[in-house]
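Complex shown without one protein chain; remaining protein chains in place.
Chains here go by letter, A and B, matching the order in which they are written, and residues are numbered from 1 within each.
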Amino acid sequence: MLAYIVRRLLYAIPILIGVNLLTFALFFVVNTPDDMARMQLGVKRVTPEAIEKWKAERGYDKPLLYNGAADGAEKVTSTIFFEKSVKLFVFDFGRADDGRDIGHEIRTRMGPSLAIAVPTFVLGLFVTVSFALLLAFFRATYLDFWGVVVCVAMMSVSSLFYIIGGQYLVSKVWHLVPISGYAGGPDAMRFLLLPVLISVVAGIGSSTRWYRTIFLEEIGKDYVRTARAKGLSEPTVLFRHVLKNAMIPILTGVVVVIPLLFMGSLLVESFFGVPGLGSYTIDAINAQDFAVVRSMVFIGSLLYIVGLLLTDLSYTLVDPRVRLQ
Amino acid sequence: MSLLRVESLRTFIDSADGTLRAVDDVSFDVSSGETFALLGESGCGKSMTALSLMRLLPDAGRIAGGRVLLDGCDLLALTEAEMRQVRGRDLAMIFQEPSTSLNPVLSVGRQIGEVLSRHTPLRGDAAKRRAVELLDAVGIPDAPRRLEEFPFQFSGGMKQRVMIAMALAGDPRLLIADEPTTALDVTIQAQVLELLGDLQRSRGMGMLLITHDLGIVGQLAQRVGVMYAGQLVEVAERRAFFERPRHPYSQKLFAALPRPARRGAGLETIPGSVPSLAASFAGCRFAERCAHAWARCRSEPPSWHGTDAGHGVRCHLYAPGAAPVDRAGAALPATPERDDRQPVPAPLLEASGLKVHFPIRRGLFKRTVGQVRAVDGVSLGLTSGRTLALVGESGCGKTTAGKAILQLIRPTAGSVRFGGEELTALGGERLRRLRGQMQIVFQDPYASLDPRMRVGDIIEEGMGALKAGAAAAERERRTVGLLERVGLSGEMRGRYPHEFSGGQRQRIAIARALAVEPRLLVCDEPTSALDVSVQAQILNLLRELQASLGLAYLFITHNIAVVEYLAHEVAVMYLGRIVERGSAAEVLGDPKHPYTEALLSAVPRLDAQGQRPLIVLRSDLPSPANPPSGCHFHPRCPRAMPQCARDYPTETRLDDTRRVRCLLYG
Partner (left out) sequence: MMPVVLWTDALVFLLIACAAGAGFYVGRREYLLASWRRVGESRAGMAALTVLLAFVAVGLLDSLHYRPRLDVAAGKPGGGYSTEVRSALDALLLPLKAATEKTYSAPLATHLYAKETVELPDGSQARLFPRLKHGGAHLQDAEAKWGRDVALRVLRGLALAVLCGLTFAALAAQLAARHWGIGRLAAWRRIRRGETRIAWNAVLATLAVLLLIAGPVASLAGGYHVFGTDKVGQDVLYLTLKSIRTGLVIGTITTLAMLPFAVALGIAAGYLGGWVDDVIQYIYTTLNSIPGVLLIAAAVLMVQVAIDTHPDWFATGAQRADARLLALCLILGVTSWTGLCRLLRAETLKLRELEYVQAAQAFGASAIRVMGRHILPNVMHIVLIAVVMDFSGLVLAEAVLSYIGIGVDPSTISFGTMINTARLELAREPVVWWSLLAAFVFMFVLVLAANLFADAVRDAFDPRLAGRRAALREKTA
């Protein structure tokens, strides 16, 4: 068991290195810092001096991989690769292209992101699993049929419309909560309600349908017939036997995203003006701030790998076959 | 008054091909303390009958009519809530596949406790004590500890015992056992059948036993009902049924069984296949395949005719006034068997010291910490025109041995000489050319043909892979020839495998192997997925091909009856090693090794005389990853001596052909 966890952790290292090399290639090799400078400064009026100045301010004026001009260890460390990519491994994100400390931004913006993402995740999982159980319980009836129809229809609506429509109806027409904005403390509730609600509703269609398929697959298995042959009632069969087995495939998809909740939601945060990591990312993309995007790529990958590890661990909680072998 | 009375039960299943009449007017009854066996081939509706009694049909199924009276109470008239009171308390059921029928994530104790809390007033410690009693009763050692364990920690036989314990927890008056031992090995089957018989006698339960195996019927049942195409065609006392089956279908079932007495002769077969249950029948459902059918059989469905006490048949032959017919099947002419004492030519295949080990990797860096010794020193020889049966239970390594001989799995050690060439040393092109001379026929006719290829392409595949250059027209001519050779017609080559029945598919698989003109055919359980009547067709075909082409067969099987019928020589395998080998007559007639003895005694026999006293083996097959010290068999051996735990016995030559590995003979 311990060896298993350690092996998974070790396996994460080459993946992180791979991610790092890939982003490095994408950000510095495919397009040179010169290109970036030209883009930031505007293609039209750009002088070589302005480019050099821009690069020097942000530390992009060093060689990519090997600095022949420096001495000793600096030949390797005083390079873009070391400064910008290797340092990510120790969570040294450096400064954004606008000069702000990325690490600090990430720390302060994590809170609002989690304040939206965690309730959304918990509520969403509860609602969709309940709906799916309901449909599975009434399988092959009109309720199930129309439930699936509604799910497919809800899946077919772009999440943009959920947000725009929700904001319009709830905030503009009914004036129930503020359209956007964010505040800490007890006031946060008013601002969080709508984004959480919209995110949950937007996810109902596809998740419910997916969980329903899983439940139906489990219901078709032999052990369910055995349970019924004991004289157990249908709800008992569903909750005691089916649900526990269905949790195994459900966990595969769900646990992996838990660490990624830190990253927040791009769309919701940007629409509702929440100062989280999601809107930070969008702003960085729009401002073409490569330093921030690079840092977010690294954090995202790291969290994903943590998610994979958590998934493996969660199996041991629900599946005795994994736990005891 | 009988415990269970089923009256004209009809169960329909809605499918894409229309409504299947899976159970069509079935009536029978079962008394307390009696075992009634429903016998039939796959798809005859026997399992659907059982599920209808429990009202546990699949979503597409529905009961269309009839009555099911349990102690006079009509189960079909109960509400679902009332029916749930009956299930598990009055009526319990065990299923065919113990490995999927238990909930994998709940402990065994919880799954048994569920029945107790549903149907008995027992709770808490009292319930736990009762669960321990139940596990004891079904012969699970160390019950208090095992209650906490999960199904995957039990072996197949033990799981089936847990299923039985669960079924008994509500103290049912009638137990339905749906093919309870089909998924188990012969020695385990013997244990479970004995247990079921004992429990049924001691509790005075009624038992409805569903099976396809005449041997099990003979061992366990008091009365028998034979089902064909959704209907009961014959009901009789066991003795009367075995002495003189009346329905032509029942007669054929007996005649198609491979038996030593039929060695050298062809087996009787039933032509054609079971009709689709979606069809509506004008006459008798068996008429198309019946040797005795006449015009009336095709135009008028036969009604039920009682003959002697308790014996009834659904057949026009027994209608009052029907002309008496010769009801015994015509004996097939015996083809002379090859003389066993011909001068033995040089062996075609010789394997010695063959080992296949799979590494077990564990720990941080997946280091190899052990070996699964799937095949651990197997030596055997085979000459052209002869059949060597490699016999053993599942997990003993017989299939792996077969594949290692063909070099489909590269052996870890040992030598395989084929026609004088050492195969283990060969590679690349030379091995490829030799592959044409040794082919394999697999167990599952549904998995062994590529569903996306036409039959003609399947058969030509080998020719293409091995004998590139043959002209297309020439290949096609040969394909037609091969199809006809295995009893199919040439125009079938344009069709796809799903259009064929299991038996026809197995014929195609044989034709595919023959296409490259092999000298050795490894048959890996080629008939174990087939019904008895179809098995007979395939065995006949294999015998005939051997006689005309001089093929050597390495016949891998667990079915002793087939071995008795077909094999010239027998090698018995246990945990990766051959424990006994010799000519078929020697090994099967006078087994020397205690394992062989136990194996043979566990096979249910039709005739009481042939039945050896049952030797029930203790416990299960150990894991080949961690075999017992000394003789691998000693923990289960009824005749084990202290030294058996220390030394692995060397091979003892009893005579020219006979070898055994046992310290009793050392």
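In this section, a contact is a pair of C-beta atoms (placed from the backbone, for glycine too) under 8 Å apart; a residue touches a chain by one contact, two chains touch by 3 or more.
Bear in mind that the values here come from a model prediction, so they are computed numbers and not experimental data.
Asker: Which of B:F95, B:F442 or B:F633 sits in contact with the chain that's absent?
Answerer: Considering all chains, including the one not shown, the answer is B:F442.
Asker: Since one chain isn't shown, list which residues of subunit B touch it in the complete complex.
Answerer: 14-16, 58-60, 403, 406, 408, 431-433, 435-436, 439-440, 442-444, 447-453, 461-462, 465-466, 496, 498, 509, 512-513, 516
Asker: Tell me where the left-out chain touches subunit A, residue by residue.
Answerer: Spelled out for subunit A, the touching residues are 14-15, 18-19, 22-23, 26-27, 30-31, 35-36, 38-39, 43, 139-142, 145, 152-153, 155-161, 164, 167-168, 172, 179, 216, 220, 260, 263, 266-267, 270, 281-282, 285-286, 288, 290, 293-294, 296-297, 300-301, 304-305, 308.
Heads up, the rule we're going with is that only the chains that are shown with their structure count from here on.
Asker: Taking each chain's centre as its mean C-alpha position, how far apart are subunit A and subunit B in Å?
Answerer: Computed from C-alpha means, the inter-chain centre distance equals 52 Å.
Asker: Quick check on the complex: what are the subunit A residues that touch subunit B?
Answerer: Residues 3, 6-7, 10, 139-140, 221-223, 225-233, 240-241, 244-245, 248, 318-321, 324.
Asker: In the complex formed with subunit A, which residues of subunit B make contact?
Answerer: Interface residues on the subunit B side: 54, 56, 59, 81, 84-89, 92-93, 95, 97, 100-107, 114-115, 118-119, 150, 152-153, 163, 166, 170, 362-366.
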